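One structure is given below, represented as structure tokens, and several questions about it will come after.
Only one protein chain is missing; all other protein chains are in place.
What follows is subunit A.
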């Protein structure tokens, strides 16, 4: 169906929904335009715009249709999900078309889902709803307007308090620990509008200014709406419980991997500090000092150098990656012997992060992953 470049307002809604006298005809006259002009106008219009009314009606129709479909299929309309709808449609209208996108479909248009598309922001008379519509970014500027109003109010209150007398301020500032400002993309998503970097910077600046005022506790909810809570990383770490073998000695096992080398480590809580790798002494397996230093790092960090006894098996990779894999496995095995705070410090030291670097793929037309063939001028 070809949309004309004029206002997309269904004809009947003018008569039924708005109790205003019939406005002058705002629909453009169907000029006799050639197809070439048509196409140009189409391009200039931009994405399609729908009114709030229209979107709501579509969603309503979809929901009613969903209930009908549930009844047809004999299922409970309340718990009829999109998956069930797809299944039912595929059952009722079997199609032999190869392209999945050409088959019959019953879904809400993705633009009509809440928060995706801006419905038409002006009424039948062409007058926009929001007073800041002509700025172009109405939600952003209205947000800034509200924030500035709060800032001014807080400043006024502060002046009032000061004039009453230097009362000791026992209002605590809003705690910002454990949360961060919304990113530009997240803010755009919230406002359903595109913002420039400069706008985003100004917004953050303004919020910081609001926070710097002493009486901002009342605006806590407002501010929290624009901050995102960060999860505590270390709570994600699964610590296996300690196991005990026959003699009552505590031990734990762990795996580690780095770059193609895999290894398993069994740490025992004995007195000696001897470590055997693949049956050989670690001094003979890693003649290079650098590898032994890698092995030493977890122990040295937690000051448990002579405490553990290790039995490791390692395979694959080269000497450096084997050492890295062993280090990771040892750190993981030690977790069960440690307290929460130590686990957190290990995580921050980077001992528990597996190293994601692997060999980069060689590309065609180049000699290696990055190296190009010798460039010849002619």
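Keep this in mind: a residue touches a chain if its C-beta (ideal position, glycine included) is under 8 Å from a C-beta of that chain, and two chains touch if they have at least 3 such contacts; residues count from 1.
Keep in mind that, in the parts below, contacts and distances are computed from a predicted model.
The subunit not displayed here is recorded in UniProt as "Small ribosomal subunit protein mS29", chosen from "glutathione transferase", "Small ribosomal subunit protein mS29", "Protein TRANSPORT INHIBITOR RESPONSE 1" or "Hemoglobin subunit epsilon 1". Interface note: of A:125, A:146, A:281 or A:367, the residue touching the hidden chain in the full complex is A:281. Of the options A:128, A:273 or A:316, the residue whose C-beta touches the omitted chain is A:273.
Contact residues of subunit A toward the unshown chain are 273-274, 280-284, 289, 292-293, 296, 299-300, 305-306.
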